Each structure stands twice: as structure tokens, then as C-alpha cells.
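Left out: one protein chain. Kept in place: all the others.
Showing chain A:
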Amino acid sequence: MKKMLASLALGANFVAAALLPTAAHAFDLVVIGFQMSSETHARVANAASAAAKQKGWNVSVLNSEGSLPKHAEQLDTLVQRKPDAILIAMGKPVEAEAQLKSAKDAGIPVLTVMAGTSAHTLFDIQVNEYKVGAEAALYLLGQMNYQGNILTQRFDGNVGTRIRGKVLDAVLSENTGVKVAGTHTMARTQSWRDDVRNGMQALLLKNQGQVQGIWASFDGQAYVIDDMLKAQGVKKGEIPLVSIDGGVDTYRRIADPESTLTATVAIPFEEMGKQAVEALDTIVVKKQPKDSVTAGPYLFLDAVLVDSRNVKQFMGN
């Protein structure tokens, strides 16, 4: 029996060693991506993970798969594991308040990115979504000379994209020369590309020849619309298409004369991940006061509008 237990322990340790990140006694960081199938969540989590590994930290990345119960369960389990810090990309601090409080009580510092603030976390790294929304909306209206009809492709299931839509509404309410000819709100999150394609196809058909601009709440939606417009023979600039997020494929499309994607507001997701790791290094490892990084509950980073004039600067990123 003793032999069997010893073998089991040896086997367990072997498998655990195979599964576990190495670097014993290194700073133990857990990164939770709320929905790793979403490119922006993954970009933050992967950038943070890479930055932490560069510092020689132990990093494990978890995926909450967009599920609040799973997110809460993971946080509960991590409180038992007691990592040195937790970094959450696009989490839900209000819904997970009880779990975040447990983490704080257990002395585990938690930092969030694009999630919103909580009394139980250090702070949240954000771009100002209101500002981002306003930049995209005003740019689109500017391209249309503040006259004409637009189609909007929305997504209200996410705080950031919802805010962008609300800011667009505010901009439109003050610029009445631009009318919304049609709106499609994305409902499905798993087969959302089909959802966007079907919805926008119907709107484009209904408003053929009467659309002067298209606004999409995030770049992924704009890709689908761009492909549709290209298939219909629309040339760049004929119907300005503006969205928000940024990324390699977006920049490629903005630079591509065949693509109809006109501009995006580039959110520095990778930079957010890196800055989150730097902040944890400063506050948790080097024991500097939190105020040396940011005084309030947010650390705002800048988002940049990218169009044909400056896209080359971003192509290498």
C-alpha cells in the first residue's frame, strides 16, 4: 500500500510538473481572460502573460469563457491557491464582488483591465470609452460632411461597445443632418459573424443607394461589413466605414485600397497588458505605493484614431 501511495505521489508530481509552469519561487501571476475567444480579451491576456514571463514570473492563463458563474468559480479557486497576484482582462467586478472581496481578504492583489472599478481591486486600466466613441462618431460624420444617412451595427451586450453606441447617439442628437437609416444590434455572441452578415445584408438591401456612412461598434463587425461591401463593388471612400478597436488586420484593411474600412480608433490592448504587469511589479514586487502608478481607481491610456494618413505607423505593431 505504501509503495502504491509512493508511486502515486511520484506520478502526481511528475504530471503536475508537466502541467505547471516552472521557475520555482518566482512571482506567481494568474491572468484571467473573461472570454479568450474574443480577440481583444486574448490580446490583453497574451500580452500580459508574455510581459510577465519576460520578468521570469510564473504565469498561468485562465479562460472564463464569457461565463459569470465560471468566472466566479475560478476566482474562488484562486483564493485557495493564493497566487501572488491576479490580473483580470475584461472581467465583471460588480458581479464577482464577493469573490474579489475574498481575494482582497486573503491578501491577493487584483488588477483589472477594461473591466471597471471595484473597491476590492487595485485599479482598472482603461481607455476612456466615451472619448473613443466620440472620436469614431465625429470622424464618420466628418467624412460625410455632416450630411446623409448612416447604418449602425451595434452590440449592447458589452459595456464598452454599448457606451460607444450611446455616445454615437449623443453625437447624432446634436448633428441632425445625419440620420440613422437602419440599425442592427448583434444578439448572438457565438455565431455573431453570421448575425452581423444577415442583419447588415438586409439593411444594405433595404437602403440601397441611400447610405453615406456605416458605423460598427467593433472592428470584427467592420470586417464582415467590409467583405460584404467589397463583394457589392463598393470602393474605398464611397461609403465610409468606421469602427473601433485596432489590430493588425484592421490596419491592413485601412491601408488596402480594395478595402472599404476607412478608420478605427486603436485601443492599445497589448500596452494595457504590459502596463498591468509593470504596475504589479511596481506595487506588489517593489512595494511602491499604488499612488505612484495612478491616484484614482482608473489608469487611462490613450486611444488613437487610425486612418489612411497614419496607418503606416501602426502597420509594424
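Odds and ends about this structure:
Simple rule for what comes next: a residue touches a chain if its C-beta (ideal position, glycine included) is under 8 Å from a C-beta of that chain, and two chains touch if they have at least 3 such contacts; residues count from 1.
Assume contacts and distances are computed from a predicted model.
The UniProt record for the undisplayed chain lists the protein name "Sugar ABC transporter permease", from the options "Sugar ABC transporter permease", "Sensor protein FixL", "Glutathione S-transferase" or "Chemotaxis protein".
Considering A:T117, A:T185 or A:N207, the position touching the chain not shown turns out to be A:T185 (whole complex). Shown as candidates are A:K53, A:K70, A:R197 or A:K290; the residue that touches the absent chain is A:K70.
Only one of the listed residues, A:E39, A:D84, A:E97 or A:D307, touches the absent chain: A:E97. The chain not displayed touches chain A at residues 8-9, 11-13, 15-16, 19-21, 28, 30, 33, 36, 58, 60-63, 65-70, 72-74, 76-78, 80-82, 92, 94-98, 155-157, 162, 185, 187, 189.
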